[in-house]
Structures are given as C-alpha cells and as structure tokens.
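What you see is the complex with one protein chain gone and the rest in place.
We just call them A, B and C in the order they show up, numbering each chain from 1.
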Amino acid sequence: MGLVDHNFNLPFNIIRCSHVECGVTDLDASRKFYVDILGLIETERTKDTIYLRGLEEKNHHCYILKQHDKAEVFALGFKVAFDKDLDALEQHFKQLNLPAQWVNKHAEERTLAVRTPMGIPVEFHAKQTRVPTMMRAYSKYKGLAPLRFDHINCFTPNCQSTYEFFVSQLGFRLTEYTLTDRGDMWAAWTHRKGNVHDMALTNGKGPRLHHTGIWTASINNIIHLLDVMASEGYVENIERGPGRHGISNAFFLYILDPDGHRIEPFTCDYLTVDPDWEPLAWDLKDPRRQTLWGAPAPKSWFEHGTPFHGTKVRESDIVSQPIIAGYEDVA
Amino acid sequence: MGLVDHNFNLPFNIIRCSHVECGVTDLDASRKFYVDILGLIETERTKDTIYLRGLEEKNHHCYILKQHDKAEVFALGFKVAFDKDLDALEQHFKQLNLPAQWVNKHAEERTLAVRTPMGIPVEFHAKQTRVPTMMRAYSKYKGLAPLRFDHINCFTPNCQSTYEFFVSQLGFRLTEYTLTDRGDMWAAWTHRKGNVHDMALTNGKGPRLHHTGIWTASINNIIHLLDVMASEGYVENIERGPGRHGISNAFFLYILDPDGHRIEPFTCDYLTVDPDWEPLAWDLKDPRRQTLWGAPAPKSWFEHGTPFHGTKVRESDIVSQPIIAGYEDVA
Amino acid sequence: MGLVDHNFNLPFNIIRCSHVECGVTDLDASRKFYVDILGLIETERTKDTIYLRGLEEKNHHCYILKQHDKAEVFALGFKVAFDKDLDALEQHFKQLNLPAQWVNKHAEERTLAVRTPMGIPVEFHAKQTRVPTMMRAYSKYKGLAPLRFDHINCFTPNCQSTYEFFVSQLGFRLTEYTLTDRGDMWAAWTHRKGNVHDMALTNGKGPRLHHTGIWTASINNIIHLLDVMASEGYVENIERGPGRHGISNAFFLYILDPDGHRIEPFTCDYLTVDPDWEPLAWDLKDPRRQTLWGAPAPKSWFEHGTPFHGTKVRESDIVSQPIIAGYEDVA
Partner (left out) sequence: MGLVDHNFNLPFNIIRCSHVECGVTDLDASRKFYVDILGLIETERTKDTIYLRGLEEKNHHCYILKQHDKAEVFALGFKVAFDKDLDALEQHFKQLNLPAQWVNKHAEERTLAVRTPMGIPVEFHAKQTRVPTMMRAYSKYKGLAPLRFDHINCFTPNCQSTYEFFVSQLGFRLTEYTLTDRGDMWAAWTHRKGNVHDMALTNGKGPRLHHTGIWTASINNIIHLLDVMASEGYVENIERGPGRHGISNAFFLYILDPDGHRIEPFTCDYLTVDPDWEPLAWDLKDPRRQTLWGAPAPKSWFEHGTPFHGTKVRESDIVSQPIIAGYEDVA
C-alpha cells in the first residue's frame, strides 16, 4: 500500500493545525508550567479553563487547559480558510458516515466537531477572537520564548489507514515517512501550512496524542528553557533531548507538563509549499532519522501518550513488527 | 485609496517567489561572492551562466547569474502550483492587455514571461529540474549557511498601483504597510507562501530591484557572514545592519554583490497563512519600523537599486512627499 | 616613546578591575535601567545608594549608583590579591608623591583611595562582603543576562603617560594598541586578569570615563537586550552597535544609562595570561580596528564621556593629531 496520491481537489481548505484542548488535574500547577516556565501568554482565564497563545499569535488560543479529573485530550483544533469551508467539511464527514456536529466553543465563531475513522476528536473553526500579538513585546519573552503552535503528533494503531484518511480525505500532504518491511506506513509527517508538519502520525497503541510542537526562533531559547526548568524544579519533566532530528531537521526538546502531556519545543525546519515537493523516505534502520547525533530516546518516549476523552485505545495492528523497530520511529 | 480587498478567487495559484535572474559583469567574481563567501550551492555552470540554490532547496536554482555588460535584472521568477496555472496566467495577462509569452528557460519545463503594468519582468514556471537538498550536508555549510530564497523587494514609482496589481490581479496578500499622508500606499509587504513577504514594494525611482532576501536559520549565521566578509576583503560590500526590522520582525543584514545587486540575509519572521490575518499599519514617523533599535540606514540604501533589463526607470509619482520620509520606509 | 617594558616585579598584586561608583541624578530611573532592563542583580539598596552585581558574581557590588546632583564618577575600583597588597600600594603611591588615603566603603574591609598622576580616582580593596552567585538561578536571567563586570575605558589627555603609569607603576600588561605618527600611544588596552583588558585608555579630552564593559555569555543575549530596550522606550539609549571590534575581537554594543554613563555589553574576547603574549599593533588607518564590519561610530561616541568628581578635565595634549583620526580609535 504505502504512498497514496495527494488530493488537491477537495471542496474545503484546512489552513493549519491551530490548537489542542487538554484536560489537566491542577489548573494552577499547569498555569505555572505553561506561563511562568514555558513562557506562553495567558489570553484569558475562566473558572475552570485557561486559554494560552504564543508570543506572535493573534488568535485567542493555541492551548486550552481545562480542569479535569485526569490527563486526557478533548480535541485537536484545526483552522479552515473561510466559514463556508466548515459547511463543506460537515457535508464531507456526513458523506463519509463520520460523526460531525456543531458545538459552542468559547472565542470561536462556529466550531464543527468531528471524529476521524480512528476516533480522533477534531474540531474545525474559521475564526477565533483576535487578540494582540506580543511578538514585539520583547520584555515579556521568557522561558522558551514560544512564538507559535506548530504541529500535532499522534499514536495510531494503524498508521497506514490514518495517513490515508488525512491525505485523501482532508488534503494533507506528506513530507517525510518510513515504511514497514511489508510496505505499510510506519510513521508519516503531513502538513497543510507549508512546513514539515501539521499532523504527524506514528504507529503504536492508540489513538493517543504523542505531543504538540511549539516553534521558537532559536536554539538558544531551547537551551535557556532547559536551564530554567532545571533551576526551578522541573528536571523530571525533561524527557528527551536536546537534539537534532534527521527527520524534519528540527532542533528539538521533549518535555512533559505536570499531567504528562508531552510538548516539543523546537526550531529549524524547512519550507514545503511546493506541490511537487517529493516526500523523503527514511530507512527504519537508519538511527539518524530519530536523532541525527545518535543518542537513543528513552523508553517512555515510545510508550507514553495521552488518551483522547471518550476514545478507546487499542494495540497497534502491526503485531509482527519487532518492538525495537517501533522504538526507533516516532519523531 | 490605500487598502484594497484580498482576492481569493483567481483561477491560478502562485505558490511563491522562486528566483531572480541577474546580469553580472564578471562571472568569476560573482561566483566567489555567492558561493565562497555567501555559501550558496552551485547547481550548474554553463559558459556564461551560473545557477545557484540554497542549502535546503531541491529546485535547480534560486539565483541565475548571467554574464552581461552591466548590472541589470532580467527577470523575477515565481512558481505556480500546477502546469495549468501557467495557461490560466497567460489568459489573465492577455485579458489585461499585458505582455505574456512563452520562453525557453534552462531547467524549467515551461516558462511564461510577462510584464506588470509598471514594466517589471516576471517569469512564471510550475516545475524546475529537481536536484538534491544539501540541508543535511552540514559540512558544506559556510558563510551565511543560506537555506532558501525568501523574497523580492522592488522600488516602484507608484506603490499604490503596483500594490493593487499584485493584490487584486495576482492574489498576493498584504501583511504590513505604511500610507502617505494622502492615504496612498507608501510601502507594502505582500505574500503568497505564508510568511511576511514574497514581494515587497516601496515608493521610489523605479521600477528597480531593491533587494532579494535569503533565509538562514540563526542570527549567529548572519554574524559569521559579517566576520567572513570583513576578513576576506568585502567590508565595502556591507551596506547596512545587522539590525532588527520593526516591520517583519526580521533580524537583517544588507550586503551588495560585486555588481551592486543588494541581498538581505535574514532570519526570524512569522506565520501569515491565516486568511483573516490583519495587515499591520505603521506610522511613517515611527523610526522603529525601519530599525527597531533606532540606527539610521545609509543614504545609498534609499537610493540605490538595480534596473530591469529593457525597462525604463522613472521618478516616483509622489512628488510632494518630503524626501526624508522616503528615507525611512524601505525594509 | 611608544612601548615600555612590562613590569613583573612590583611588590603588590592587582587582580582585576572590580567596580565603578557613579553619581546618578534619579536613583529610581537608574534602578529601572540597570535592574529591570539590563538585568543586573540588586545586592542592596540604602537611602541614597544602590549596589549591583552580575549574575555570576559573589562579591557585593560591581556598580555603586549614588544619588548625586550630576552625572559624575566617584571612583574606579580594583581588587588586590591580599590585604598586605593594600599596604604595599599605599607605600608605593606615597613614594610617587601621589595622594593615597584610607577610606570607609560599605561592604569592603579596607579601602585605599588614590589618584593617578592624571587625576583619575582609583580605589583598591582586597575583600568585599561575599554574597551568593545567581549564575545557576536561570529564571532570574533577563535583559542582557549580565554575568560579570569586565573592564573600564577612560579618555586621557595624554595616553602615552597614562599608559606608562599603568604598565610601569601598577603592573598592567598591554594587549593591543595604536600609535600616532610621532610614535606616541594613541590608545592602549591593558589587563591584569588575563583577558583583553581591565583598563583601556584612549587619547582625548580627559580624564573622563568612556565606558565600563559587562560580559555576557552570548551574542543572542546582546540582541535580546536591544529588542528589550527598543520595546521599553530606551531606543535613545542605544548609541552604537551591535558590531565586532577588530581590536579585542569583542562582539559589542554601546548603550547609555539615564545619566549618560556609557556601558558596553559584550562577549567573545581571548586569553592573555601568557607573559610572552605579544601586544598587537593596529594601524590608525585600518577602519576594521574599530568596527570589523566597517560601520562608523557616531560622533557622540568619540566626544561624550563622564567626568570624575573633583577632577579637572583638559584637552588632549596631541594637538597636531587630525581630529578625524581621533574618531577612529576608541574601542
């Protein structure tokens, strides 16, 4: 099976991944982590929810942290070009016999909540409340100096079928990938906005959120975040890195929020707006794919993820795959 | 007049600015500057032409340097999504009674050469010969470690009308701008690919090329380029910077190639893929627009540009504008 | 005259320049600048004085800001190895018929106040009150993230004689210099601690303080300080740079505090502990000496300095020197 053709003819236009809504068990502890340490801007706080955005962002939120009884993800958010794209998406999901319903979300005009065939909860919107960018308020930069939400990475028990859905049915385009020996997709990086990924998929117990990625302007900001985390009592929340991914060329770090939601502060990827950009295939046996410099990722990194609220998690369909291979492919 | 509506309904899709073709008077001197000092990759050299690309680029060229008797620009190159977009553009330009003809360009499948109403020579293509990316060949990084071609900036004698053409007729979207006291566009930054600009326009004697911009991953690369230029005898080719633009948030440098073609190595701008991204207006009297840190640009920077081959240059239509204001608005 | 021999046989050991005591006209405005913007640590504040230190420093102060009716410098501070060195210095200055008296300084055990032949007020101490280093308190890093006080630079009306005094009578060692056409010292960089300078001298109206230098770990910190200053209303306090000095190899910036005391945040010099390190001579006509990249310094930078309290200022003795040459040699 492997690769499928890109679909440039869909009647809607998904612009980019925009945000994620996470259930957290201690809102104050989360605020300390996301705002004081990481450096995100708090746009608004209600009784049970905090809305955050990156320094350059002019939309209301890229993280919604909601008081909850356990660490779960409520929805992955994507922005479409125009209001009419929401209606086209509703029709599209209904034709596919997939759940699609209008929901009320704070600070979004209209929101369409759907489920992918694998059960991943996705919410589409065209407009969030506009708020001021803090990009030029340099004295507010701290921690990571996080500029913008960049991507989402999910575990899926069948990477091939989830990949096909995002590419064929939603118009995502493949940038890098690895195949199993049988020729199935083992991991895939797909995008809408023109860089390496909006949505990455990796084979594994799922569906679960593996991590969200946040863009910062420089390697030095990531090093400073590490120093700050170490000096403020967050050494245990540093999971992997810093390092360079062969895949995506990103300089990366992986950290865990107080509930175990994984975040990847990163910088340095590349432009993929060309429709004739050829996806880059990686050999499962090339360790530089994961970490260019060779350092192995910890076991937790291949096993830990955050479940989606109301979504059953199952084992990977690729049972014959040696588990060690699985240890080499999420990025 | 000022702002006009964005046009999302054109029957073609320009993906991004892709390259520029420059006439240079000494090919070896130019090669030394672009390859040995700046660090661009030489894709191919023919008897009278050198084709260059950035480290991450997989297309054949982003700079064409052609032996010529004087410093002129032959064409600005733009990439469209698909081959059919070229036909749609041909029809579009003919309907507008603007020149449009098919030309043979090395390493491009089909190329449509047009002129804007102001006389700027533009060439559209859908496919260049694909070549390997050097992004992961880190030992080849030198000078600036230039990753990709980013944008084009032109002087135009009537910024308002040129801006209107690019936005209304070609689908470019405005990100930042300044207006004159009369409410006309004084300078405009417009894009297709989702960052601050593919095509920037500034009022002045023209049409002429002001500069081309090259993206690099870090501020440190720009500092290293400065050190290399100084130690290799290119101090006179450093024109302005380094500095931070208020406009675009870019960390910039302006340098001149041996023929005076201006280049802006830069890093750090922001994402503009949202159709509802609101353009940022700057006050002509705010010096931070130009250089956030306040340092003035040299006079040459407001006066010097490279003419287009076969295109007459005329004075700016805004004669009443105090010249000093003109000195504060190109970026 | 020009160079004199280094003196390795003095009966005392000056370790390094340690601090400067400045008169400021608005203590709160100064505190905002030095602590909130620049990022120095406030060790202590009394009714009319603020004591500051760098992030890595374990001594009580490197800047003393004292409420005063005008911008003046009260003293340049140097640290000696041991208490006995203070007594040796007292004897040395008395033998030279130079003023030397014991004074009480807050947070110093014993302090010897002297005057150089040119009238520069210098204070020696062996021990300041020890305070905790903040080097590992990374979440307190802001602005420049200033690590330590590095050097002092003074205008002197006779650079040759002042240079001779510091080298022959105090044991400073020359690292870089320029001579006039007559063979006199035009500017000199001398050190005790093993890097490029503790005490730099430049010919000009004086004696006056030209600037104090503060070390930070990276170029990125200096760029961030510039962004912070620009966004917090301190554009006017940015005087020159950023740039690279040919002399010293430092990546530099020059800023002015609210009273006009000049500060040089910088990074990157080199090790000079070898007694056989040969001083580097610069040609007065080489512009890279000042700014490797060629950008001229503003006129203020050659003319503005802060007078010493109670010290008469006179014109430079080198009257025949073309003034433009003077414009090329302070660094």
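Here, contacts are C-beta pairs under 8 Å (C-beta built on N, C-alpha and C of every residue); 3 or more make two chains touch, one makes a residue touch a chain.
Please read these numbers as outputs of a predicted model, since none were measured by experiment.
K.L.:
For the full complex, which residue in A:V80, A:L292 or A:I318 touches the chain that was left out?
P.N.:
Per the contact definition at the top, the residue touching the missing chain is A:L292.
K.L.:
Give the residue, chosen from C:V4, C:A29, C:V103 or C:V273, that touches the chain omitted from the document.
P.N.:
Candidates C:V4, C:A29, C:V103 or C:V273; residue touching the omitted chain: C:V273.
K.L.:
Could you list which residues of chain A touch the chain missing from the display?
P.N.:
That gives, for chain A, the contact residues 219-220, 223, 226-227, 229-231, 235-236, 238, 242, 244, 246, 251, 287-288, 292-295.
K.L.:
For chain C, which residues lie in contact with the unshown chain of the complex?
P.N.:
8, 15-16, 56, 58-59, 79, 81-82, 126-127, 130, 135-136, 147-148, 193-194, 217-219, 246, 249, 267-268, 270-271, 273-278, 292
K.L.:
Which chain B residues touch the hidden chain?
P.N.:
For chain B, the residues touching the absent chain are 37, 136-139, 141-142, 218, 220, 224, 227-228, 230-232.
By our rule, only the chains that are shown with their structure count from here on.
K.L.:
As a quick test, compute the distance in whole Å between the mean CA positions of chain A and chain B.
P.N.:
Using C-alpha averages as centres, the distance is 33 Å.
K.L.:
Just how far, in Å, is the C-alpha centre of chain C from the one of chain B?
P.N.:
Between these chains, centre-to-centre, one finds 44 Å.
K.L.:
Roughly how many whole angstrom separate the Cα centroids of chain A and chain C?
P.N.:
Chain A and chain C have C-alpha centres separated by 50 Å.
K.L.:
Where does chain C touch two or more other chains at once, residue-wise?
P.N.:
In chain C, residues 220, 227, 230-231 touch at least two other chains, as defined above.
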